[in-house]
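Just dropping this structure here.
A single protein chain has been omitted from the complex, and every remaining protein chain is retained in its original position.
Presenting subunit A:
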Amino acid sequence: MSDDTLFQSRRAFLQALPAITAGVALPMNTASAAEGKHHWAMLVDVRKCIGCQACTVSCIMENAVPENSFRTIVSTYTVTQEVDGKTVAGTYVLPRLCNHCDNPPCVPVCPVNATFKRDDGIVVVDGYRCVGCAYCVQACPYDARFINHDTGKADKCTFCAHRVDAGLLPACVETCVGGARIFGDLNDPKGELRRRLDAAKEADAIKVLKPESGARPNVFYIGLDPRFQGRVEGQGALWRPSEHGA
């Protein structure tokens, strides 16, 4: 782009971003918590996300997610910056879901051992055991769990384990319009997920949400703005999910 004044504000804004520290753990380099043949994970390339919520709705339809709850959603932010006395606005989008952590804080708090990590890395809830106490809901650093109004059970993203077990893709991945969501097996070095992760890792471009939580999540992001890595407080604006969820 030419160096006219037109775009200086955006550039200045980007240059002012804090340098990304190298302290972010890359869990795929650590010993896998999944002991099985597969270790399912997701990579979200935020640059490709168009915030269309196709993932959100497909998840609802596939998984009969009750009204006003979400297993996944794309948080949409309007970011404003003061630059040279002018307010510059931009859109930032962030798909969210259960991070299927290697050290899932939701598991140890369950009083009835209903929630656990499968040997392929997917964290699930045993609906027969769950008593709906919601301890796990509180323990999740990603606000990814909720109590399903219809079943009274803890509910959350399962990576569409029922589809993955059938050789299919999670609903949100299948229908991701921008192609932002990549799903695959961390144990398959030739698979698309690992190829993209490995390439991005070279460029130090992989990040996770709340790395400091120690949960060692398996949802990785490219293009994750560090300001959104933690919890974002703010007032609801354009998108206003009517209750709660991922």
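Here, a contact is a pair of C-beta atoms (placed from the backbone, for glycine too) under 8 Å apart; a residue touches a chain by one contact, two chains touch by 3 or more; residues count from 1.
Just so it is clear, contacts and distances are computed from a predicted model.
Trainee: Can you work out the missing subunit's protein name as recorded in UniProt? Choose among "Sugar ABC transporter permease", "Modulator protein RsbR", "2-oxoisovalerate dehydrogenase subunit alpha" or "Tetrathionate reductase subunit A".
Mentor: Of the names offered in "Sugar ABC transporter permease", "Modulator protein RsbR", "2-oxoisovalerate dehydrogenase subunit alpha" or "Tetrathionate reductase subunit A", the one UniProt assigns to the missing chain is "Tetrathionate reductase subunit A".
Trainee: With the full complex in mind, choose from A:N63, A:N99, A:N187 or A:N218 the residue touching the hidden chain.
Mentor: Final answer for the missing-chain contact: A:N63.
Trainee: If the hidden chain were put back, which residues of subunit A would touch it?
Mentor: These residues of subunit A touch the chain that is not shown: 1-2, 4-7, 10-14, 16-18, 45-54, 56-58, 60-64, 67-68, 73-83, 87, 89-94, 96, 124-128, 131-134, 137-138, 143, 145-148, 150-153, 155, 158, 160-164, 166-169, 171, 173-180, 182-184, 191-193, 223-225, 227, 231-245.
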